[in-house]
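This part shows chain A:
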Amino acid sequence: MSVPLTLLGLLEQEPRHGYDLKRDYDTFFGRGKPLPYGQVYSTLSRLARDGKVVISEVEAGAGPDRKRYVITDRGATEVDQWLTQPVEPEPHLQTVLFAKVVLALMLDRPAEDYLDTQRRAHLQRMRELTEVKRTGGLVDALLADHGLYHLEADLRWIETTGARLDALRRTVRP
Partner candidate 1 sequence: MIRLGLRLAVAGGRESLTRLILIAAAVAVGAGLLLTTLASVNAVDAQLTRYASLYPGVSVGGDADPLWWSTREDYFQGTQIVRVDVAATGPDAPTPVGVPRTPRPGEYYASPALRELIATNPADQLRDRYPARDLGTIGAAGLPSPDTLLVMVGGTPDEVAKQPRARQLTSVGDTTPPIPETIVDLILGVVAGGLLFPVLIFIGTATRLSAARREQRFAAFRLAGATPRQISTIAAVEAGLAAVAGTAVGFALFLACRGQLAEIPFTGMRFFPGDLSLDLRDVLIVALGIPAGAAAAAHVSLRRVRISPLGVTRRVTPRPPRAYRLIPLVLGLTVLFVAYGYRPRTSDGQTAVFLPAILLVMAGLVLAGPWLTMVGARLLAARTRRPAGLIAARRLADNPKAGFRAISGIMVALFVTTVAVGVITTIVANRGPAQLGSTEAGTLSANFNEKPLAVPDRVLADIRTIPGVRSASVVRENPVRSGEGDGVIACADLPPAYGRCTPGATVAQLSSNFLPWRESASPDRQWPASSMSPADLRRLPVTSVVVGTDGRTATVERARTVLEIAYPVQFWVAPNVPGDFESDFANTMRGWQQLADVVIVGSLALAGCSLAVSVVGGLSERRRPFSLLRLSGAPVRVLRRVVLLESAVPMLAVAVLAVAMGLLAAHLFLRAQMHYTLTPPGPGFYAVVLVGLVACLGIIGATLPLLERVTGPETARSE
Partner candidate 2 sequence: MTTMIEARNVEFSFGSTPALRGASLAIDAGEIVAVMGPSGSGKSTLLHCLAGILVPDAGEIHFDGARIDARSEQERSALRRERFGFVFQFGQLVPELTAAENVALPLLLGGVRRAEALRTAHGWFDRLGLAGLEHRRSGELSGGQAQRVALARGLVAGPRVLFADEPTGALDSLTGEQVMDLLVTAAREQGTTVVLVTHEPRVAAYADREVIVRDGRINAPDRVAS
């Protein structure tokens, strides 16, 4: 799970305070595992250092906590690239897939296309594993099967999500 890119994505939707960022992150992605404040601020300062975000004017009398973070063009480009590129298909990627889909919807990007791209990547990997299975020995085959079943689970999730994108869009873009 890529916290920096997820925060960047949230910032691309609209500039936010650190507190708001944490709250939104927790709401959508941090189910049962809230993001510590420290990690939020350290990540943000790293992003600011790399020029992916800037801090807008501090509101008067509001204290250090009232900094507003705004995404830069560089940051936006990175989010864009991340969202369009398929994840390297391997087990336990659901959360990344999920985050990508939700962000794509929030940002009004073509989530369907992303899912198709992802499906293709998954299937390509499955083909490779199937070939391993068909040509290799039993250990290879069983290992390949392990991967195949997990990839298949991802694909099922992709299908299900694909079928319910509209509903999800309404949920994340009130």
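Keep in mind how these were chosen: all candidates are chains of the complex that A comes from, given by their letters.
Heads up, the rule we're going with is that contacts are C-beta pairs under 8 Å (C-beta built on N, C-alpha and C of every residue); 3 or more make two chains touch, one makes a residue touch a chain; residues count from 1.
Keep in mind that this is a model prediction, so the values were computed, not measured.
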item	value
Neighbour of chain A by the touch rule, complex-wide, chosen among 1 or 2	2
Touching residues (chain side chain A, partner candidate 2) in the complex	116, 119-120, 122-124, 126-127, 129-130, 134, 148-149, 151-152, 155-156, 159, 163
